[in-house]
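All protein chains of the complex are present and in place, except for one that has been dropped.
Chain naming follows the written order as A and B, and within any one chain the residues start at number 1.
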Amino acid sequence: MNETVLTPILDLLDFAGIAVFALSGALVAARERQTFVTMGFFALVTGVGGGTVRDLLIDAPVFWMTDPWVAVICLATALIAWFTPVRMWDGKLLDYADAVGLAAYAVLGSAKAIAYGIPPVPAALMGIITGCVGGVIRDVVAGRPSIIMQPELYVTAAALGASLTVVGMQLSALLGVPDAYVWGTGFVAGFALRAAAIRFELG
Amino acid sequence: MNETVLTPILDLLDFAGIAVFALSGALVAARERQTFVTMGFFALVTGVGGGTVRDLLIDAPVFWMTDPWVAVICLATALIAWFTPVRMWDGKLLDYADAVGLAAYAVLGSAKAIAYGIPPVPAALMGIITGCVGGVIRDVVAGRPSIIMQPELYVTAAALGASLTVVGMQLSALLGVPDAYVWGTGFVAGFALRAAAIRFELG
Partner (left out) sequence: MNETVLTPILDLLDFAGIAVFALSGALVAARERQTFVTMGFFALVTGVGGGTVRDLLIDAPVFWMTDPWVAVICLATALIAWFTPVRMWDGKLLDYADAVGLAAYAVLGSAKAIAYGIPPVPAALMGIITGCVGGVIRDVVAGRPSIIMQPELYVTAAALGASLTVVGMQLSALLGVPDAYVWGTGFVAGFALRAAAIRFELG
């Protein structure tokens, strides 16, 4: 796949990931019968939290300060959650969508850190943080037990995707493999592990 | 009002806002019979938390790292809270003072973000964050239910002030209205909504 095709796909995936995470934040507020403003706050914090921490750490401009659409997507997602019944979102579909976002962010966060010259181990950690920290902030502010403290394969799935991305990008530079293959492998591995954890309730 | 008069007034309002927020933080610690150092920590986190997050996000120098007085004001406020009986601060006066701080910070945070070239929607969010995040950190560290999770018109009041500021500043650039009128309108609207919520227990 060449770049002209790949870049719009990556952008769409990125926006989809933000929307899925924002939705999970808005639903936490919705279940507590909060106002729309609170739902918007949670949608935003969950949607952009992980990437914000990553950008601050690697000293990149915070992505949703320069891209005017990210905040709009989060608030629009909160609006959708506001006008739909909460139980519409019950069931495992949302869990799988969250797994897509988790795996995509683990890859994206690691790749961005490497592009900013961060050494391998912290770069892999940036992938994990991008995937997990939004949900952690959501749970901490909502006063819920954080996903980090639950014995599920959540952080582990992000760690798998991020590690494969970092190791793969070191090798791909040597072997001349395009980065897109590395990213695809990291994404599929991270998603597969998380999906298996959801399906079989691994922990 | 010209700038020579306006600027000192804005500076005084800013310091007053910091002190009010710092006091609300110190009182949380005081009610739990904490030491003075803990009260100072809470005064600081509550007083500067929102503005700090804003400055990190918009990539401005963190305001209390360059202004040597902000931290002193927070610690002095903690000292006052330490030497006065807690129940002296009961009642609604402090709630109204907090409403002044909330409205002032919503306007100030949005205006600063726009001055740093942030697009409109994230800029309005910066106003909300400046007004609300200090209190959220205070509650999360203290292990209390956060104001964000309570069905009161708190974030909403900040959102009103911030939105009016951002929309008004887009229009004022076109119409030639001085920014001071926009800021005054945003402040009065945000304060009025929050004050009404306190007075009539709206939520």
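Simple rule for what comes next: a residue touches a chain if its C-beta (ideal position, glycine included) is under 8 Å from a C-beta of that chain, and two chains touch if they have at least 3 such contacts.
Worth saying up front: this structure is predicted, and the values here are computed from it rather than measured.
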{"item": "Option touching the unshown chain, where A:A78, A:I118 or A:V182 are the choices", "value": "A:I118"}
{"item": "Residue in contact with the excluded chain [from A:V140, A:V167 or A:V188]", "value": "A:V140"}
{"item": "Selected residue (touches chain absent from view) among B:A78, B:A97 or B:A142", "value": "B:A142"}
{"item": "Of B:I58, B:A71 or B:M149, the residue in touch with the unshown chain", "value": "B:A71"}
{"item": "Residue of A:L23, A:M39, A:I58 or A:M169 in touch with the missing chain, whole complex considered", "value": "A:I58"}
{"item": "Touching residues on subunit B - with respect to the absent chain", "value": "29, 32-35, 37-38, 41-42, 44, 52, 56, 61-62, 64-65, 68, 70-72, 75, 140-143"}
{"item": "Positions on subunit A where the hidden chain makes contact", "value": "56-59, 118-122, 125, 128, 132, 136, 140, 145-146, 148-149, 151, 153, 155-156, 159"}
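The rule is short, and it goes like this: only the chains that are shown with their structure count from here on.
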{"item": "Interchain centroid distance [CA atoms averaged], subunit A/subunit B, Å", "value": "30"}
